[in-house]
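Every protein chain but one is kept in place in this view of the complex.
The letters A, B and C name the chains in turn, as written, and every chain counts its residues from 1.
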Amino acid sequence: MKTHPLESLNSASPADFTAALGDIYEHSPWVAEAVSAERPFATLAGLHEAMVRAVRAAPGDAQLVLIKAHPDLAGKAARAGALTPDSISEQASAGLDRLNAAEFARFHELNDAYKAKFGFPFIVAVRRHTKDSVLRQFERRLGHSAADERETALAEIVRIAALRLDQRVEAPDKLKLAGRLSTHVLDVHAGKPAEGVGIALYEVSDAGDAHLLARAITNKDGRTDAPLIADRPVPIGTYELRFSVADYYAARAVALSDPPFLTVVPIRFSVSEPEGHTHVPLVVSPWSYSTYRGS
Amino acid sequence: MKTHPLESLNSASPADFTAALGDIYEHSPWVAEAVSAERPFATLAGLHEAMVRAVRAAPGDAQLVLIKAHPDLAGKAARAGALTPDSISEQASAGLDRLNAAEFARFHELNDAYKAKFGFPFIVAVRRHTKDSVLRQFERRLGHSAADERETALAEIVRIAALRLDQRVEAPDKLKLAGRLSTHVLDVHAGKPAEGVGIALYEVSDAGDAHLLARAITNKDGRTDAPLIADRPVPIGTYELRFSVADYYAARAVALSDPPFLTVVPIRFSVSEPEGHTHVPLVVSPWSYSTYRGS
Amino acid sequence: MKTHPLESLNSASPADFTAALGDIYEHSPWVAEAVSAERPFATLAGLHEAMVRAVRAAPGDAQLVLIKAHPDLAGKAARAGALTPDSISEQASAGLDRLNAAEFARFHELNDAYKAKFGFPFIVAVRRHTKDSVLRQFERRLGHSAADERETALAEIVRIAALRLDQRVEAPDKLKLAGRLSTHVLDVHAGKPAEGVGIALYEVSDAGDAHLLARAITNKDGRTDAPLIADRPVPIGTYELRFSVADYYAARAVALSDPPFLTVVPIRFSVSEPEGHTHVPLVVSPWSYSTYRGS
Partner (left out) sequence: MKTHPLESLNSASPADFTAALGDIYEHSPWVAEAVSAERPFATLAGLHEAMVRAVRAAPGDAQLVLIKAHPDLAGKAARAGALTPDSISEQASAGLDRLNAAEFARFHELNDAYKAKFGFPFIVAVRRHTKDSVLRQFERRLGHSAADERETALAEIVRIAALRLDQRVEAPDKLKLAGRLSTHVLDVHAGKPAEGVGIALYEVSDAGDAHLLARAITNKDGRTDAPLIADRPVPIGTYELRFSVADYYAARAVALSDPPFLTVVPIRFSVSEPEGHTHVPLVVSPWSYSTYRGS
């Protein structure tokens, strides 16, 4: 996706500015148009806030049109290839492009129920969610009042716009939408950070399926060279870290039982704050381990 | 399977005695016959040791016939329904009766290689093993010398006989072949044993498949009313205990994140001593846990 | 102190019965007298309950006389050697016989304030308390109403009587006044119970003084052969267990830093339920440890 330096956007013609940012709000270039005259923006945050003010200042009808401009999640438009490029990659981020038949039917059913009740599509910033988490949101929000849902839809639209801006514009600042997921392995048999431990990170669905997200090896500080997830929201959902503990100790010639008491240690945990830092350490010996929500 | 009180066996006619215990050693009633005159036996251990002495005292040829009397593991006899009742239930205990095609082929291949090298079938006391553990034994033992394997085969035959005796004879003593697998949940948020935690025990294969073995709920001592496995060897292999931690804390109205940081806590560990006691406790709060090889 | 089998008490003359149990309630043989005719008692609990009923049924004046029959804690009678033998050993159990001058003055001051407010001496079952705990009770109860304190005094007198009966009478049952303090050392470096760990148990005062209560060595189960405290209430107060971890690992030839990271591990904890079981385990490696209120 093409990115734009903030200074270029500041000096572009109004038409070019609107063309560049016309799809930050789904099918709604009028939002970019409305803030063009406020340029220059010193920061991305300033640009974002201006666009939010434009949306909030628009008449209720225009807001409703904006809401209705969004596609169904995992809906027919997606199957027909009729989504905007942003929507395509957003829905894919939560795995909504690879639903099985039953899941597709469930989304279809929820979409219909939601639209029947509220008259507009269900909107959620899917980059902040896993599939299970989207479904839980869907089910809960179906029980809300129309006024609450309209407000929630606008709030989610603002989140979506912020995430799109962060990806589209090169600026000195970021919109603080990025979370972090990290780990750390402490070897209490040797009394030092565990270097060379193989780690795999999986997303785990409620149904028990595990989807590999990342692999890493701990460095001499017992950490991974980079966080397992960074520079983006950590989707709300359940994860499993798997630590290859027996391989690590075998490589250090530590005496183990046969088979080793601990081979691969799985730590399953959930992320509830996608913009927060979730740190999940492993304090381990060949015969014990502990973990906790770290910081 | 019909069981016999030790005192009845002591007072039975030699023919009845041999009939009752003729299949303790596979297709080899001569072992029972050989010890009939040593009756009465005060203990099951005494009977077992007498039979072992008879096997050890037999000529090498007779021992080889005994070895060869055993069926292949997961072999054609099993598929054709031509096993002794003991062998059927023993092979089933390690899941050898539900191999997929690839696994069946692997066993077939190993059986052929083993018999080609040693001239007799591979024998292992499968009640002490899981499928993966049987395969590891198979692969290792293929590399041994013929003399070592003949000795190992006899030792495994003795183990099989002891397990059969323990099942078949009612006696005041047991042959100490039983291991134990237990757990214990300590709630360090409340400072007491965790009552009402749902636990599931799975056998986990090297390929990652999980096979449910048992379910339990912790009692007011944070323990299960009975050990998860008892009164039999705990098969060498890998297990996973899954503790329903979020349900437990939700039922106690403890504030949790949404979703809870810990929902189901999996603890994966291996058993290396089937006749030993493996105790795997969980010390848990909504935000942390630890485990260790307990006692 | 002379003990009496329950059956002897049951068959004794009324005078002998009263003589034997006349001091269960301080200076108040009328309580024993009152229940003499209810004999025989099948259990110690039955005898105790009968005596409690007699006290409860007595007129308020008689109850007040009973309350006033008790000596001051750490008072002048103690200094003058004018206590009953029971009171002497009870006050010694909480260390009230070895107060320094400041502590003696504090007790004196509290005794005076208490008697000035309520008209009777402060009564507490000191075998259930440490010195600090007695002082905390004293300070709290000074703030109570007269009616509450009179009720509390009677309840404490009943506790004192029960503890005296448990010591004085040999019966098939006990009055469930005994608590227990135990520990357990798990070595997660070796993956088994730690055998041969030296343990010292101290009572720790609020002022930081440590008073040695017991020493023990862990056995092959990582436990002490007997609980550190048993068969009596564990006094409410603060304790410190000190585990000689470096000596243990040095004896096993485990490589340690110089000096070892952990030499003696102190675990400081308080007991709040003197009749309960307080279990304080140590899960340890040369570089880490954990503890928790166990069960």
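The rule is simple: a contact is a pair of C-beta atoms (placed from the backbone, for glycine too) under 8 Å apart; a residue touches a chain by one contact, two chains touch by 3 or more.
Since the model is a prediction, treat every value here as computed from it, not as a measurement.
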Contact residue for the chain not shown (choose from C:21, C:194, C:216 or C:236) = C:236
Where chain B meets the left-out chain, the residues are 188-191, 257, 261, 283, 285-288, 290
Residues in chain C touching the chain absent from view | 133, 136, 236-238, 240, 257-266, 268-270, 272-273, 283, 287-293
Chain A residues touching the omitted chain (full complex) | 186, 188, 191-193, 221-222, 283, 290, 292-295
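The rule we apply is simple: only the chains that are shown with their structure count from here on.
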Note: chain C sits from chain B at a C-alpha centroid distance in Å of 49
List the centre-to-centre spacing of chain A and chain C in whole Å, with centres computed as mean CA coordinates.
-> 58
How far is the middle of chain A from the middle of chain B, if each middle is the mean of its Cα atoms, in Å?
-> 46
Where does chain C touch two or more other chains at once, residue-wise?
-> 188, 191-192, 283, 290
